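Only a single protein chain was left out; the remaining protein chains are all shown in position.
Chain nomenclature is as follows: A, B and C, assigned in order of appearance, with residue numbering initiated at 1 for each chain independently.
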Amino acid sequence: MPKITLLIHCPDTSGIIANVTSFFYKRHGNINYIDQYVDLENTVFFMRLECEFTAQTSISNTKEEFKETVAEKYNMSWEMYSADAKPRMAVFVSKYDHCLYDILGRYKSGELKVSIPLIISNHKDLEQVAQNFGIPFYHIPVTANTKEEAAEKQLELLQKEKVDFIVLARYMQIIPKSLIAAFPNRIINIHHSFLPAFAGAKPYHLAYKRGVKIIGATSHYVTEELDAGPIIEQDITRISHSHSIKDLILKGRDLEKIVLANGIKYHIERKTLVFNNKTIVFT
Amino acid sequence: MPKITLLIHCPDTSGIIANVTSFFYKRHGNINYIDQYVDLENTVFFMRLECEFTAQTSISNTKEEFKETVAEKYNMSWEMYSADAKPRMAVFVSKYDHCLYDILGRYKSGELKVSIPLIISNHKDLEQVAQNFGIPFYHIPVTANTKEEAAEKQLELLQKEKVDFIVLARYMQIIPKSLIAAFPNRIINIHHSFLPAFAGAKPYHLAYKRGVKIIGATSHYVTEELDAGPIIEQDITRISHSHSIKDLILKGRDLEKIVLANGIKYHIERKTLVFNNKTIVFT
Amino acid sequence: MPKITLLIHCPDTSGIIANVTSFFYKRHGNINYIDQYVDLENTVFFMRLECEFTAQTSISNTKEEFKETVAEKYNMSWEMYSADAKPRMAVFVSKYDHCLYDILGRYKSGELKVSIPLIISNHKDLEQVAQNFGIPFYHIPVTANTKEEAAEKQLELLQKEKVDFIVLARYMQIIPKSLIAAFPNRIINIHHSFLPAFAGAKPYHLAYKRGVKIIGATSHYVTEELDAGPIIEQDITRISHSHSIKDLILKGRDLEKIVLANGIKYHIERKTLVFNNKTIVFT
Partner (left out) sequence: MPKITLLIHCPDTSGIIANVTSFFYKRHGNINYIDQYVDLENTVFFMRLECEFTAQTSISNTKEEFKETVAEKYNMSWEMYSADAKPRMAVFVSKYDHCLYDILGRYKSGELKVSIPLIISNHKDLEQVAQNFGIPFYHIPVTANTKEEAAEKQLELLQKEKVDFIVLARYMQIIPKSLIAAFPNRIINIHHSFLPAFAGAKPYHLAYKRGVKIIGATSHYVTEELDAGPIIEQDITRISHSHSIKDLILKGRDLEKIVLANGIKYHIERKTLVFNNKTIVFT
């Protein structure tokens, strides 16, 4: 039987939940999950709902009806996904392999419900890893003079492969505006600090210098401002004076892997909404 | 304007959310918060809802109507609380003072929205602490021969003071069955281990002996079986070989304080439901 | 039998450990604890050692001999404390009471091995709390025009009471340079963020605005640059989109209490050394 996930945000007013849930009830939909949140400051209502229909139902018809009878009435921004649809994910890498190994291990074992049609890298180092896991690898070098050209090639490949979202698995290049514009809130980066501390380059070096007692990692959607996009997930680990920069880099790897993997999962499972440069994550 | 919290559990079927939310919508109720959970194994539906009415509303009438038009239809177990109602909490202590200081500090600073009409203890040691915070203190000794008598005195005091629930802040006596029966799922205990590990006496000694690398604390509702009631909250802290039993006891104190305080808060805020000796905690 | 704690730092070279430990061995000292750390970047050696003598020993003689036979040879900065000596701690507060309640509760239960000769505040609000715990309270208002005068009064009181170090338990005033100079690396502040993120005023508001998924607290020694002194301890807690600023403030209180208490304990137990605006904490 068909199953959908619905994401909504709209101006807050009374009756939204009653109207939305009644809509599905009348169409033989069994609501398995509902979560909502009201941003009181901006009076915006957010909602995530999973519904399983007890009879054959056309999802495109349901969408049409939802739009006409509910969504327009409340001026909603909304998306309805079929639970069957498997998102198509591109992975960008440079030379570090730990996040790539982690993602591909999770993918192979069925933990990440995505397709991975391609891996793109500005270096050739990880080509062999891609091959071991049977995933097409494209080497697109990026130099000061070839940035635009590279962006065009990347975009072309992504469109050809019908990619839904991009994961930057320690990709060490600034993402060009054109790519960000083509994938708004659909490029996930892992930054190796607990943002907003230590944004920019070499966060472990800065953490060492400042003498912090915890280090962190942050997965976030990429926006034009560097390391300032909506945060999806963060985690930390304790360190002490006895850890060298090399130790921080090593300890940080596990953080990066898990924080990135969780960010990807929330995105795949349609658990994230973005508003005002912040995420609502319905876990 | 009146504000209520509704807690429900009932056999799972479709339409419950739509019916409940429509009920409040029709009565000018604005739902600020809704959370639900379906226990698929037992097909039981659980829900917590906060509703603020935009017009003067009689809560007792609302209860009556809810019962007739919704609750009976779905065979619900349910409770509707006015947000104004401040629960009355009794605290039981013995000789350890850290949890008591913690609770009373939070109470004085307004963090715990309760009344504390009395503190009961089987020892006199903490009478002065109670006096410093201006709370009546009752010394009810418990010996092998006076258990029943003590239980009767406790119950009498609790009923006289219209106590809603009891907190055992490191109270070192087994709670008699009569008291448990009078306060079902309304006695909160703090146990100084991550249950089910190290149930019973001297958990820190057992943890030391086993050589664990983490210790924990657990707040739970008291049932007849010792340390086996529904778990409300748990937390842990890391230890190493270098920590003595005394160190574990000291490190555990902060865990006990926080895990108990969180358990109390969830209870006060009507965030807990109990089913099958487990809690649903809508945080 | 006498017991000492020794803290050392000096240029790194070989033989230091052998020489120091032999020094105590020859004087019937049993080393219970030794920890060391080498800052390879700056080639500085740090060490903490606890030694219990098996015969009556004059600590002042031991100090004199240590200076002559070991310390001068290796050009050491060092301090030797008798384990009996109880440090004298002043507490500065403003209006928030949670850290004060926490510190005084730990003090009363014997967890903090200090004397607290006085509490100083720029407001009268917490006078009653001080009285309940039987600690002298001094109200020294601080206004734009009376800063210097207030600093003089504070310093006079602190010197009269032979205070060893100061704890700022959410004291909401900038500490004047004269006070910092009089207590170098002996003023402990609690800042309600994971520094260096959200230094300065209103960190919870900034954390909310940025949409972080974790909040933190930091205890550090006070230096002239605001919130930039050597970090002693940090901890964090998870939050989500659903937490308001008020929730963050409330959740942060437990962090502040524990992180400050741990910072105080490390200081009291002579576990901290400061070098290059960073701490070495021998836990």
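As a working rule, a residue touches a chain if its C-beta (ideal position, glycine included) is under 8 Å from a C-beta of that chain, and two chains touch if they have at least 3 such contacts.
Values in this document were obtained by computation on a predicted structure and should not be read as measured data.
A.B. asks: Check each of B:Thr43, B:Ser82 or B:Asn277 against the chain that is not shown and name the one that touches it.
C.D. replies: Of these options, the touching residue for the absent chain is B:Asn277.
A.B. asks: Would you indicate which residue among B:Ser60, B:Asn75, B:Thr143 or B:Ser242 is in contact with the undisplayed chain?
C.D. replies: B:Ser242
A.B. asks: Which candidate, B:Lys26, B:Lys86, B:Lys147 or B:Lys213, sits in contact with the chain we can't see?
C.D. replies: Looking across B:Lys26, B:Lys86, B:Lys147 or B:Lys213, the contact with the absent chain belongs to B:Lys213.
A.B. asks: So that we can see where the missing chain sits, which residues of chain B does it touch?
C.D. replies: Here the touching residues of chain B are 37, 40, 194-198, 210-214, 216, 230-236, 240-242, 244, 277-281, 283.
A.B. asks: In terms of residues, what is the contact footprint of the unshown chain on chain A?
C.D. replies: 97-98, 101-102, 105-106, 108-109, 111, 132-133, 250, 253-254, 258, 261
A.B. asks: Can you list, in ascending order, the chain C residues touching the missing chain?
C.D. replies: 14-15, 17-19, 21-22, 24-25, 28-36, 38, 54
To be clear about the criterion, only the chains that are shown with their structure count from here on.
A.B. asks: With over half of the numbers shared counting as same, classify the chain A/chain B interface as same or different.
C.D. replies: Same; most numbers are used by both chain A and chain B.
A.B. asks: Would you kindly tell me how far, in whole Å, the mean C-alpha position of chain C lies from that of chain A?
C.D. replies: Centres of chain A and chain C (C-alpha means) sit 42 Å apart.
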